[in-house]
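Below are the structure tokens for one structure; questions will follow.
The complex appears here without one of its protein chains, the remainder shown in place.
Chain lettering (A, B and C) follows the sequence in which the chains are written, and residue indices restart at 1 in each chain.
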């Protein structure tokens, strides 16, 4: 059993904890929380040991939660650390804590690429993570783009250019202080947005440019993608490539998938935990081939898309399982769609 | 086993189906869908027999779903029907279909009170439903108010006046065509809104007036309540009454419950199906006693609050279980909070 | 000509500047800006002298705007200062700058009541401001409530209790970073919200309690008010009191006023600057008398409601005009509705 310690138990961290707990070959050695709030109570209720930062121990005790120890105790009790702390805090934790130990650490996409030896996406470069000390799972939008591009490339569809236009969710559902309310905000106004360069940390040779705006929704990101292919492929070939790639879902308007909300409604109906949708949700009707151009629209569920990637990253870094076996194991245990998917 | 047929498988109907399926003494005899969309596929996947309206049979076959029969077949195969069709359609179904059979039917709050012999809330008037032909589970906001008032009255706190001010969610999450977007809409501009009179269909003698506006959220309704009590009660007595009443949850700001979104986040973290929160979620910090006045703020999760009420209504109408036993059974099977609750 | 210096040229300050400039007896001696952005350019284009803080002078020069001087120069060039800087900054400015001079200063509602000698609303207590050194115009919601209550009291309708329930706009239109997005946020969760006590800084003897939540709109605040009167008044008497009080507008659903957005649309159609609506906009259909209870719903345009109050405050503090003459002058110059209004 791989002992996985999770530092940061917010939107991403708590999902990773549940996903790790669902693996047969892993065990949650503990989670680090900095505030003794309802998420801490849920952690305890789920049987996770709750650690905290040294200066928070008293606060937890006062709130009636006896911490299992501090962050260093958690590192010692773990074979690998997943850091899911807020943007830029991962880098601080690296300097303050992780550098003192000799354990692999997996960071999230809020960190700069430089925090890690390799940026990671399971479909795209699983094997590059093997034996690395520091690995970074790329962010939600980057993961979505990387999956779509990789699904085509793995199936022989060459990509000359990717130009992707993103309507980002303004905030996560629980973030009640963040906007915008009645506004669309260039995010940033300059081109490219960080997503393009970020994709290149994984897919080194892709010619990609991205633009992004923030919109007043909490539900999902929406991408409008324009790809120039290396030839004229039949639409069916493209659809087949997408359909058989793990972690991609094709949604038909005719079946009721008329908006991002219906994707999430479907996840809720399926009984998925938290109503999460870790797959890239492609609107099948939008997949359009025009000469050697390909257009498509897809939703990226920011809260959950990186969760299976983190699980795979643990196995990748430790060399615990080969790529496709890990991806399949993760998808099966997390009850993602596996029917018709080709693993390897 | 009580065979329960569910007519209408939208926001409310699909939740009722899952809740009925979770009961030891009930069985879903079938669900009626009018569109062969992803919700129909989910129904099938969950093992529910899917019926449809006579003129929809072909449409379903074309979509690859073989219906188990028509609405009349479903009624025949059921001991009791729960109608969760859209507002006013229940009354049409009553005239067209239900009136031909001699089976009890449970309607939802979108119907006029006159559709039924009795309007129903489990805590408030469970026993009045016994043996009735037509029962109506009151709407989401009405259920929320009724629970709060009943919790006080059951614990000896008399209510002289209830004045309740509602910020309604504009649409359900899946309803992408409904607004408002950047607006607050009197709903209606006249006073009282229908909720006050609707509460009186259950709690006949309450002096209640309500006002409502619609706001651009899909997450939950928010109520601001002002009650005049029949005396000066200590705050603790009020809190205790609320705390021990089933289907009421007290949320502390200090624990992180700073907004409606945190209530739903908690439901998601707890692994509740669809991230539902069938309890009335009272902000404990808002519970304020000022002489014989009582103030409180609470969230009402429109998608799920009436679900346990429908389960109880089935047992109530058939005389299948005494009140508190049914409420407790429902709460336990649906994994609502039962700790510290007094059933009977 | 009264020389009015305006410190802070944001949402409130820029409107006050335009309103002051429209008065026959006043002159904008200058406005203080801290950032050389498009609002600064607009100020210059309108002929306002732009001052800045001492440490910002260089920044302005770099941006191509030569400041007319620093804040102290502006104070010297003015007979009265209106401070419209952000919440709590007014108090800092008082200590740092205003205290050194012997000029009257008018603060806004973001400051604590203690910043000033008197809290001000033109209808309610114009004469109390006379000769004071520091005056505070109460905030948008407080101004709205104060106007409504005063309009009744001035017309012989006694108020025993005011219980007011507020759905606040989450942010001003230009504030793209503030939320909430899909949430309703107790603001605060405790009762009363600050508005009740704030009303009492003007109307000392009113029995008032308020509750507030924030909602994802930028357009206007919405109030649902419940008043207990000292007797049973005919609805017409109430309507007449409201109708003849300046700065109150009665909107009919039948004329198309179905939501707050229609109020603002009307302001836009009328050619009002910025689409502002400085009147309290009462939904006439909501005005309901029930024994000695009175219900009503109204919109408060946060960006503009305090603007006429600031103009009057200047005259009040200097004893430059009697109350009703000032109110009438302000309303006429700002093109508010004056038909049927009784001034004095």
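In this section, a contact is a pair of C-beta atoms (placed from the backbone, for glycine too) under 8 Å apart; a residue touches a chain by one contact, two chains touch by 3 or more.
Small disclaimer: the values here were computed from a predicted structure and weren't measured.
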Using the touch definition from the top, which of A:35, A:155 or A:286 touches the missing chain?
A:286
Which of these touches the unseen chain: A:28, A:84, A:297 or A:334?
A:297
Touching the left-out chain: which of A:8, A:69 or A:180?
A:180
When the complex is taken as a whole, what residues of chain A touch the one chain not shown?
163, 165, 167, 180, 182-186, 188-192, 209, 211, 213, 215-220, 222, 224, 226, 253, 258-261, 283, 285-286, 288, 290, 293, 295, 297, 299
By the contact criterion defined above, which parts of chain B meet the unshown chain? Give residue numbers in ascending order.
170-171, 173, 175-183, 185, 216-219
Which residues does chain C use to touch the chain missing from this display?
14, 35, 37-39, 41-42, 45, 173-176, 181-182, 218-219, 255-259, 261-262, 264-266, 268-271, 273-275
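By our rule, only the chains that are shown with their structure count from here on.
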Could you say which chain's mean Cα position falls nearest to the mean Cα position of the entire protein shown?
B
Inter-chain centre distance, chain A versus chain C - centres from mean C-alpha coordinates, in Å
47
Round to the nearest whole Å and give the separation of the Cα centres of chain B and chain C.
42
Specify, in ascending order, the residues of chain A that touch 2 or more different other chains.
173, 175-176, 181-182, 218-219
